[in-house]
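Note that one protein chain is taken out, while the other chains of the complex remain in position.
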Amino acid sequence: MNNKKRFFAVPYVVWMTAFIIIPLLIVVYYGLTNVDGKFTMENILAMFTPINMKALVYSLLLSFISTVICLLLAYPLAMILRNADLKSSSFIIFIFILPMWMNFLLRTISWQTLLENNGVLNTILSALHLPKQHIINTPYAIVLGMVYNFLPFMVLPIYNTLVKIDDNVINAARDLGANSYQTFSKITWPLSLPGVISGITMVFVPSLTTFVISDLLGGGKVHLIGNVIEQEFKFKYDWNMGSGLSLVLMVFVLISMAFVTKYDKDMEGTNVW
Amino acid sequence: MANKLVDLQNISKAYGDNVILDDLNLYIKENEFLTLLGPSGCGKTTTLRIIGGFETPDSGKVIFEGKDISKLPPNERQLNTVFQKYALFTHMTIAENIAFGLKIKNKSRQYIKDKIEYALKLVNLKGFENRSVDSLSGGQQQRIAIARAIVNEPKLLLLDEPLGALDLKLRQDMQYELIRLKNELGITFIYVTHDQEEALTMSDTIVVMNQGYIQQIGSPEDIYNEPQNAFVADFIGESNIIDGIFVQDEVVEICGKKFACVDKGFGNNTPVDVVIRPEDIDLVDPKEGTITGIVKSLLFKGVHYEMEVEANGRDWLVHSTDLSPVGAMVGIKVDPYDIQIMKKPESEDEEAVVNDEQ
Partner (left out) sequence: MVRKLSRRVYLTVMLIFLYAPILTLVVLSFNASKSRAKWGGFTLKWYKQLFSNEETLNALYTTLLIAFLSALIAVILGTLASIAMNSMKKKPRALLMAITNIPMLNADIVTGISLMLLFIFVNVVFRTRIRLGFTTVLLAHITFNIPYVILSVMPKLRQINKNTYEAALDLGASPIYAFYKVILPEIFPGILSGFLLAFTMSLDDFTITYFTTGPGIETLSTQIYTEVRKGIQPEIYALSTLMFAAVLLLLVFVNRKSAVKEKE
């Protein structure tokens, strides 16, 4: 019976080969050739031109900051949710899945309304006699957009590893003399590390490669590497160049993936739902 | 008389409307093996967790070596716990697990190394230092959990149903191990279980609990031979609990027949509960029995036969090494000192009587 069951995977394997693996190989092909189909390193090296390098470094910086902020916000939230002893997952769904029914672009755009110079946030600030903040169309707005959009992908994996920790394991550490700080650093944190690593990857990669958030909240002033690649494909129609730049970007993605596979062997962290 | 190591004074605990413990008083002497025994939900685990510091009592005090530790967090209490399902740290090796408490206390490297070696030897797992938790069987994990606790040289070890997840043979082996450990280490054990056999085998003192109240405190022999109420009699071992009338001192009427007993002072012609253990009933020639009956069923149980005898309108459970075939007429005889008389509770609720004198 098991032998027969294995054939159920055939359609899936065919599909994933056709629509995941082959497409990625085609990106490699385009990235390493020019318009005439000849081999070239030009498209890869294009990343190191000052203008592209600046975009890449800037993207790395903003996505790094966003990831750190997400981690700092998400860990306490995941701890609170774990200790809340939820009987069903419906509360988690309410918090994180429900917002997706408002379109991603609209949710991001509405931050414009909230952050504008005469927007909701500044109205509240001036009502409290606090100085107005100029946030919209700055890198701060982009970081905020990244944190807002990708926070769930940090909370869920961490939450999933935290709920698996038996209460008595925490109690045992306390019983053996560890104070709350030692219990956290020696027990809770190391046991949640697979979730943390997954979370970092799932926030860092989309932040690094986004072009929409910078477009909508940066006011066209901030150029990230995602914007550069999008332009190559959608406006310059230079697929070779776009593919070459994507390949460089994929190096960072692959490094992240390697980390996840190393620390999260059962992939329990990516199993967000 | 040894000193009181732990003294629980007027402990109460409730979750919402659900009262778990109601004004519990109990002390544990130094070097005692004390077992909290009762069905699930009787409050035994909560009592243990209150001593360990994982639950705070709503009212009452926990006195440890004369000091009130009710408000101390678990890490500042001089005692250690062996948890149900072991609660080992899966991200650490066996040695790291055992060293955990010692590292927190900043012991020297050599001291820790010696202690690990000593503890592993003590639990018969020499050479397991670098194994991972996942590679151990349930019994081995249990030993490591004990080793992890005892290296800290606690005055008191709390054990929360530590053998519950093991199979029968292993459980029996571990019972001997625990007694040996306790004698070698000379520390006080508080042991929680719902298994009466475990309690009878290992304990110096057994505390039988039900519905948040202590039912009886005593040595295993006391608890078994002289249960103070029907609950204890029913929970510990098998027994015939029969409605009877205490006619006068040393005479009790059961099923319309008078039996000689050794109890006094229940008041003439008072309804009482009578407990007779199945192995204390002698099946004799019908002419010699106090009452006569017919054997209804017969089971071979290895060490003895288990028989049900119908006599004077009720079924009597009898354990005997002598076989009486089904259908046989038999006489029932009970020695006076094998008849245990108990006061009848006035209502169902009073089965959970407070009984905290040791």
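We call the chains A and B, going by the order they appear; numbering starts again at 1 in every chain.
In the analysis below, a residue touches a chain if its C-beta (ideal position, glycine included) is under 8 Å from a C-beta of that chain, and two chains touch if they have at least 3 such contacts.
These numbers were taken from a predicted model, which means no experiment stands behind them.
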item: Visible contact partners (per top-of-document touch definition) of the missing chain; value: A
item: Option touching the unshown chain, where A:Pro139, A:Gly177, A:Pro194 or A:Gly226 are the choices; value: A:Gly226
item: Interface with the unshown chain - residue positions in subunit A; value: 1-2, 5-9, 11-13, 15-16, 18-24, 26-27, 29-30, 73, 76-77, 80, 83, 88, 90, 93-114, 116, 118-120, 148, 151, 201-202, 205-206, 208-212, 215-216, 226, 229-230, 233, 239, 242-243, 246, 249-250, 253, 256-257, 260-261, 267, 270-273
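One rule holds in what follows: only the chains that are shown with their structure count from here on.
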item: Subunit A - residues contacting subunit B, complex; value: 166, 168-169, 171-179, 182-183, 186-187, 190-191
item: Subunit B - residues contacting subunit A, complex; value: 52-54, 73-75, 77, 79-81, 83-85, 87-91, 100-101, 104-105, 148-149, 152
